[in-house]
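Handing you a structure now.
One chain of protein is taken out of this complex; the other chains stay put.
When the chains are written out, they are named A and B in that same order, and each has its own residue count from 1.
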Amino acid sequence: MAEPTQDGRKIGGTLLEVKNITLSFGGVKALTDISFDIKEGEIRAIIGPNGAGKSSMLNVISGFYHPQQGEVWFRGQKRASMRPYEVARQGIARTFQNIALFKGMSTLDNLMTGRITHMHKNLFWQAIWKGPAEREEIAHRERVEHIIDFLGIQAIRKTPVGRLPYGLQKRVELGRALAAEAKLLLLDEPMAGMNLEEKEDMCRFILDVNDEFGTTIALIEHDMGVVMDLSDRVVVLDYGKKLADGTPNEVRNDPAVIEAYLGVGH
Amino acid sequence: MSPELLNVLEVMLNGLLAGVMYSLVALGFVLIYKASGIFNYAQGVMALFAALTLVGFQTGQIPFAHVINTMFGTHVETWGPGVPTFLAIILTIGVMVLFAYLVERVVLKHMVNQAPIILFMTTIGLAYFMEGFGDLMWGADIKTMDVGLPSGASTWFETTTASWAAEGSNYPGMYVDMLDVSAAGIAILLVVVLTLFSQYTKTGRALRAVADDHQAALTVGISLRTIWVIVWSIAGCVALVAGIMWGAKSGVQFSLSLIALKALPVLILGGFTSIPGAIVGGLIIGVGEKLFEYSIGGMLGGATENWFAYGLALFFLMFRPQGLFGERIIERV
Partner (left out) sequence: MDHQSDTFPKLLNDNAQRFASRVAMREKDYGIWQSWTWAQMREEIVALANGLAALGFQRGDKLAIVGSNRPRLYWGICAAQCLGGIPVPVYQDSVADEMQYVLEHAEAKFVIAEDQEQVDKMLEIQERCPNMHHIIYDDPRGMRSYRHDHLHDFTEVQALGREFVKEHPEYVNQEIAKGQGSDISIFLYTSGTTGKPKGVVMTYDNIIMTARNSANFDKLTQYEEVLSYLPMAWVGDHIFSYGQAYVAGFCINCPESESTISTDLREIGPTYYFAPPRVFENILTTVTIRMHDAGKLKQRMYNYFMDVARKTGVKILNGESVGFSDKLLYSLGNVLVYAPLKNTMGFSRIRLAYTAGEAIGPEIFDFFRSLGINIKQLYGQTEAAVFITMQPDGQIFADTVGVPAPGVDVKIAENGEVIYRGPGVFHSYYKNEQSTRETKNTEGWVFTGDAGYFAENGHLKIIDRIKDVGRFNDGSMFAPKYIENKLKFFPHIKEAVAFGHERDYCTAFINIDLEAVGNWAERNNVPYASYQELAGNPQVYQMMLKSIEEVNRSLASDKLLSNSQIHRFLILHKELDPDDGELTRTRKVRRRIIAEKYGVLIDALYNGSKQCFIRTEVTFEDGRKGAIEANLHLMDVPTFTPVKEAA
């Protein structure tokens, strides 16, 4: 079933599907009848101008918003209305546009916290500490160290993340999401506010994550150019409605998209 | 050493020991404040309630005996000789955990995303409810608490310190209550255990994570409600320890709930968000008020202990409103 892409990655069946999502706040409709799917192993982008409803869409997937209509299907099952932490436990990790890290905690602790859904020893063992809980800690620390190595953030292992520059904080946040070993990684404008070099680094990491761990990634991005190079398929939203859906090339040549989105920039 | 110096030392030592008790109460406040942003006015009442429950178990009181007697015309008071102290403590911890669970289920659940002032009002309501409920459950009479901790003066310490004084000065030695010493010991142990727990366990890390950023905690899969139950349970246990200590010292009675007020200046001094702050703040206030009473108190007609802490807190508010260890308050425009 899996169809390899040109560069040898495997794209599998549908991992997540949203069907006819409508979300409104009071009388204002943020999303109207949106449907699309995300396939296993792909990099999927959701783009659109400011206020198009990209973040709302992401918040629906990660359980922060509950749509008035529509369904979210994850791994072949219809999802009941869930709280964000339950969504996280199902295997969906995310980052935020304005970074939501534990600022007072070290990079290492942030990443270790990311593994919380994989740690199962109960309070009793934790209180005793020696034995099973300690072994569990060590095993998870090892996983986290691999991520630290992967992202090249050894130097800031013990630094409270609040003290780090913006670009590094973004990287730590990605690291925390990676630590969760999620089936689906949602990235909310991962490149926002970065300089060119940092953007290139981040692109590299996103591609490497997808390639190395086979993680499915859905990302929101404002920067058209970045998205086109990065993603396998793109959904375009505008004023809460779906404008187009397809490969970067198809989307780029779609007249509606050119008018609504590219037209603005040019 | 001269007797005067030894006297000052004695005052300071007693101040430190008293300070530990203040710290203990303040600690409960800080834990809940950090994890949920709630200033829990009920912390003092929780200490009273925990102490009442413990004594109730120890003496084998029947809960709600008063109500039962009124309703059914019976005269039941106790159901037996009571349970051993150790078991009573375990049972009380169970009750405090149950209480934490109920608070989350019945109250906090509905209060998510409310303004801090509303949450604060909620805890005031909670405090008055618990006070009444405690009375109803265990009766309003003053009880004595005895959990088998040593009390009274330490003669060993008295004779040792007496020998430090200069020959022939007739210095009687320092008076230190063993109860205070053991309270301090237990408090230190509690803080060490709590610190280790929060640094090196998954749940500890989750607690810190929630204290740091709610939204981020949610996305990594931490259930806020579970954490709140855990935090309120820990605060309940801290309240129990505080209740035992203060109860053993001055009896289990309504005034026990007022120790919450003593914790307020400690928090102002140490900062609402800092555990080390709560400890250091408590020690400073303890030593400060004892020394002040000893040196200047006489001139002011005594009983300065009643207001010194608040005066110091007021002074602090003017110069360092975030407290000694608190996070700097930065107004964002």
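Here is the rule we go by: a residue touches a chain if its C-beta (ideal position, glycine included) is under 8 Å from a C-beta of that chain, and two chains touch if they have at least 3 such contacts.
Note that the structure is a prediction, hence the values are computed from the model and not measured.
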Touch partners, limited to displayed chains, of the chain removed from view:
A
Decide which residue listed in A:K103, A:H118, A:R157 or A:H222 touches the omitted chain of the complex.
A:R157
In the whole complex, of A:D33, A:E71, A:E86 or A:E145, the residue touching the missing chain would be A:E145
Footprint left on chain A by the chain that the document does not show
7-8, 141-142, 145-146, 148-150, 152, 154-155, 157, 208, 211-212
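As a working rule, only the chains that are shown with their structure count from here on.
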Distance from chain B to chain A - Cα centre to Cα centre, in angstrom:
44
Tell me, which parts of chain A touch chain B in their complex?
62, 64, 83-86, 88-89, 93-94, 96, 100-105, 109, 112-114, 116-117, 119, 121, 123, 126-127, 129, 133, 136-137, 176, 180
Across the complex, what residues on chain B touch chain A?
196-197, 200-206, 208-209, 211-213, 215-224, 230
